[in-house]
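Complex shown without one protein chain; remaining protein chains in place.
Take a look at chain A:
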Amino acid sequence: MSKTYYTEDHEWIRVENGIATVGITDYAQEQLGDLVFVDLPSPDTSVSKGDTVVVVESVKAASDVFAPIDGEVKSANEALSSEPGLVNSAPEGDGWLWTMSVADESQLEGLLDADAYKKTIA
């Protein structure tokens, strides 16, 4: 079973078979508006919780997306290079941003579950 966790910075992270997939929430994409460019990370980059991994750019502005946990970037969603709008249309599906290893599983427990996240944006 996979479980999705959330951050107060509006990232989601879903762990399956020890690999985490990270993206931004529907609320975040709604706030940002139409994305025109996603600056993707290189695989094998080590990241610490809170590091900027991806920069998403709307018509108007650039916004940072942070690592929710420590780990190493395994892959980036290359489909976003030609179709950044996937983040808007399917933020928690085809619009995922990157996958990463999970260096310390206990960090996941410090994140929000879906209900707690909903309260932060209510």
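Worth pointing out:
In this section, contacts are C-beta pairs under 8 Å (C-beta built on N, C-alpha and C of every residue); 3 or more make two chains touch, one makes a residue touch a chain; residues count from 1.
Rule of thumb we're sticking to: contacts and distances are computed from a predicted model.
Of "Methionine biosynthesis protein MetW", "aminomethyltransferase", "3-isopropylmalate dehydratase small subunit" or "ABC transporter permease", only "aminomethyltransferase" is the UniProt protein name of the chain excluded from the display. Contact with the omitted chain, checked across A:8, A:34 or A:105, is made by A:34.
Considering the full assembly, A:57 is the residue among A:9, A:26 or A:57 that touches the omitted chain. Contact between chain A and the unshown chain involves residues 33-34, 36-37, 39, 55, 57-62, 81, 84.
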